[in-house]
Structure formats: C-alpha cells, structure tokens
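What follows is one structure encoded as structure tokens, with my remarks underneath.
A single protein chain has been omitted; all remaining protein chains appear in their positions.
Here is chain A:
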Amino acid sequence: MNTHSRSDEVRARTRAMVLAAVRGLALAVAMLPVSILCLVLTLLSIGLIPIGVGLVTTPAVLAAVRAFADARRRLAADWCGVRIETAYRPLPEGANPWTRTFALLRDRQTWRDVLLLPVDMTAGFFTALLPAVLVLYAVEGFALALGLWRAYAESPGGTYWYAFLPVSGPFSALGAVPLACGFLFLGYRYGPHLLTAHFRLTRAVLSPSQEELAERVRVLTETRRDAVDASAAELRRIERDLHDGAQARLVAMGMDLGTVEVLIDKDPERARALLAQARQSSAEALSELRDLVRGIHPPVLAERGLGDAVRALALRLPVATEVSVDLAGRPEAPVESAAYFAVSEVLTNAVKHSGADRIWVDLHHADGMLRATVTDNGRGGATVGTGSGLAGVERRLGTFDGVLAVSSPAGGPTLVTLEIPCALS
C-alpha cells in the first residue's frame, strides 16, 4: 500500500517536472520575440504621437500589449494557480483618438503592462527557461557518459566543459553522471516551483500597487455608505407612504364598516352610502399600493426583465421615445433594478428639463458591461452637478462600480451613457 502511494507520488512529480519544463520552454520561446516586438512597437508608436500617427496606432498597440499581459494572467492562473489582479480604468466609449490615447497613457495598469516587456526579455525569460534547462542539461550529462563525449573529444581543442567538469575521455565523461543526477534531482524537486516563481515575478510587475488598493478601498467605503444611506432613506419613504396612505385608508374602511354594522337596521340608506364609501377607500388604498410597488420594484421588471420594463416605461412617458434592446439574458436582480431606476431617472430628467420632443434609449450588453444610452433632441446643458437628479444616479450606480457620462452641449443634443459591469444569465 505504502509503496504504491510512493510510486504514485514519484510518477506525479515526474509528470509535474516534465510539464513544467515543456510549459516553461514553450512560454520562454514564445515570450521573447513577442515582448521584443511589443516593446519596439510601443516605443515607436508613443514616439510618433507628436506627428499624429501615434494617436492612431497607440491604442491598437497598447491593446495588443494588454492582450499579451492578459494571456499571461490566464496562464498564471491555469498553470500555477497564481492569481493576478487587474485594475484597468474603463475607457470612454466612442471617444476620439486623442482622448482614447491619453486615457490609456494615464492608466497605471497600462504602464505596468509595458514594464512587463523588458522584464520578460531578461529575468522572466530565464525563470521560464530554467525548468527545461535543468532537465535538458541532465539529459546531456547522461548522453555524454553514454558516448557523446567522443564527438567533443575528437574535435580540435579536445576538452568539453560540462558545468565545472572537464570532459575529455570516457572516465571523465562518467563523472558527468552524478552531476547530471544532481541537475535532474533539482529539476524534479524544484522545476514546478521555478515556473511558479516565474509567474510570481509576473504578478509582482503587473499587480496594482498599495496606493491603488487603498484608493479602491476608499471608493468602496464611500459607495457603501451612499448605498446604506440611500436604502435607509428609501425605507423611511416607504414607511411614510404606507402610514399616511394605504394604512390610513384601511383604518377608515374598518370604521365605516363598523358604523354600517350599527346602522344597517336603523338607517339602511345611510348604511348603503357608507358601504359605497368603504369600497371607494379600498380602491384608493389599492391604487396607492400600486404606485408604491412601482417605486420599489416595478412589476414589469419582475415579470419581463430590464428590456421590457424600459419599453413599458417609455410607453408611459409624454414624449415619444424609441427603445432598442440587445440583451441576451438578465443581469442579477440588484443590478437590473439599479439599471432600471437609473434609466428611469435619466428619462424623467430629459422629459422635465430638456424640452425635447424625441428620446432614444439603447440598452445593450458587451464585454461584461451593461450599457444604456439615453439621447434626446432637447436644448442640452445638462450637468451632473450637485442637486441634479443625475448626481443621484451617479451615486447609486457607484454601488455597482457603474459609471455615468453626460455629453450635453448648449443647444443639445444630450447624450447620457451609463455603464455597469455585470454578467447576464
């Protein structure tokens, strides 16, 4: 039993050694030319920015650099379980080349991606190659002992150095055997760890720094406080609405019915009038509850999801509104609800302040991002300043790491874009 598990372990470790050697070799061989090419293109492209050409090429080149870094992140996780965090800033959609280029260049993650390239050519290359070198060198040692020494000994010069061992004849070649065993043992023992070390090095270069993490914590704390505040305010509003509305009406109804009970024999006429009044109260209570429910979670949203909820909302607006939806599934309920209320608020804003007579809404999901655009042909001049409805939208989206962008030149048109990172199911 014991010997079994031991031979199993040896087999597993041998497989791990070979796997690490093959993977490291493949990685090193593929990495070197790609990183050289990427670095050259990046430097060239950034250098060409002053004459304009760089503005067009830089985003493409940096996208390639990022794809290269992303591929390494995937390999690190798949091969060695090393998780590398990312902290790319979202890029403005459809912006001009100038803003795109500079948004990319301002992103520290971009610079870390670029910094990885020279590291790849030096330390990264070596650490990736090492597991394979250990194995291959050991194989060479054995080959020397088996007769390869002849090829070297017969050539002019006569002596071949295997590591620190001069090999010049069959006996010195046999001396290579223990040394080769040593290399093989090192590869067997440490090969997989060396590959992990390589990915740790990659992580050290690519991972966001402490300050960025601290900044992230600050943002999260702030958005969490906003979320808690908002939900507390929401609960207070609901309590007040119920208390002054439906609850009060039910009390009135109960009173009316009690009076009816007393009057029904004495004064049937008045009893009938009170019954009618009680029915009226119940209808009003229902309609108030309906409005309240719409404000908490619109029924269409629950029944049909975001696309149809926004369509139904558009049908209720006094301004002609076109809605186009391209969603292959539904986001999680909290995201869906946040997106709905954000779009709803933006639409209300447009109807109230823009003076527009047409509104277009577009909803779609791509690259892990739910994006909603609301465009109107009104007078423009909308801002996200304090007190405007849009500031509230921005705060609420913040809870989900969502962002809001407003483009609203005086004279219009106004274009409001909101993005929430999420997956559809």
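Heads up, the rule we're going with is that a contact is a pair of C-beta atoms (placed from the backbone, for glycine too) under 8 Å apart; a residue touches a chain by one contact, two chains touch by 3 or more; residues count from 1.
Convention: contacts and distances are computed from a predicted model.
*Asks:* Would you kindly match the missing chain to its UniProt protein name, picking from "LuxR family transcriptional regulator", "GDSL-like Lipase/Acylhydrolase", "Osmoprotectant ABC transporter substrate-binding protein" or "Fe-S cluster assembly protein SufB"?
*Replies:* "LuxR family transcriptional regulator"
*Asks:* Specify the residue from the set A:318, A:385 or A:411 that touches the hidden chain.
*Replies:* Selected residue, touching the omitted chain: A:318.
*Asks:* If I consider the whole complex, including the chain that's not displayed, which of A:140, A:308 or A:401 touches that chain?
*Replies:* Hidden-chain contact among the options goes to A:308.
*Asks:* Kindly state which of the options A:300, A:369 or A:384 is in contact with the chain not pictured.
*Replies:* In the full complex, the listed residue that touches the missing chain is A:300.
*Asks:* Considering the entire assembly, which residues of chain A contact the chain that has been omitted?
*Replies:* On the side of chain A, residues 279, 282-283, 286-287, 290, 293-294, 299-300, 302-304, 308, 311-312, 315-320, 357 touch the unshown chain.
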